[in-house]
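Left out: one protein chain. Kept in place: all the others.
Our next item is chain A:
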């Protein structure tokens, strides 16, 4: 059993290329959960804990967060709260401060858990992941990165190195409905981000991946109650909702129609 602690991204990529089955560890909160539940074990671990370049953080121009930037940093950084308030909010409502002190932006995207808060807001905000391997670097919109339950389109030798979020041109809302306790994951989450000429509405936590329907969003007229209700109803109709401990599919469909409407009303102003 080996626990590798490389110190540079190049070293990580070479290791990952030579050991494609090795498990990459970022903050380790998601891994901690699945290990404890007996769902995962590994002989080879590649931990990013000593790769300082993955903690790089910038807010001049795009929001640029290295894969190892924690939720807590994004939530509390004054420039993010001021210029990307929707992003700060979505990261700030994840679990408890104990988890947010450790969980990372790269990790939450790579684990692709349907019930995480940040992905819906990152999709709505047109965020892009930089994905690297020994073969080179490519940029993948978060909308295309998460393809299903705990599934991304990353290849075995690739890791997420950085996430870029463009500067918003309009208001944003993040709505999280919890059905159990304060620190729970959402039963339904809705991210809405206004941009020039429209809005991006993304619904998370109700199906295998964040759901965004540009054709439905195109029907929305800001401030118009009728079109707001129609957009919300269309989202509820189209998303294949799932049943789990946080709510039945039928309940979720009902809540989606309410929360999408409320999110759109919030960004109408």
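Quick note on the criterion: a contact is a pair of C-beta atoms (placed from the backbone, for glycine too) under 8 Å apart; a residue touches a chain by one contact, two chains touch by 3 or more; residues count from 1.
Keep in mind that, in the parts below, contacts and distances are computed from a predicted model.
From the set "(2Fe-2S)-binding protein", "Glutamine amidotransferase class-II", "Nucleoside ABC transporter membrane protein" or "NADH-quinone oxidoreductase subunit M", the protein name that UniProt assigns to the chain left out of the figure is "(2Fe-2S)-binding protein".
Here the missing chain is touched by one residue of A:95, A:115 or A:233, and it is A:95.
Touch with the chain that is not drawn comes from one residue among A:13, A:31 or A:187, which is A:31. Counting the whole complex, the residues of chain A in touch with the unshown chain are 1-3, 5, 25, 27-29, 31-33, 35-36, 41-42, 45, 47, 49-50, 72, 95-99, 101-102, 181-184.
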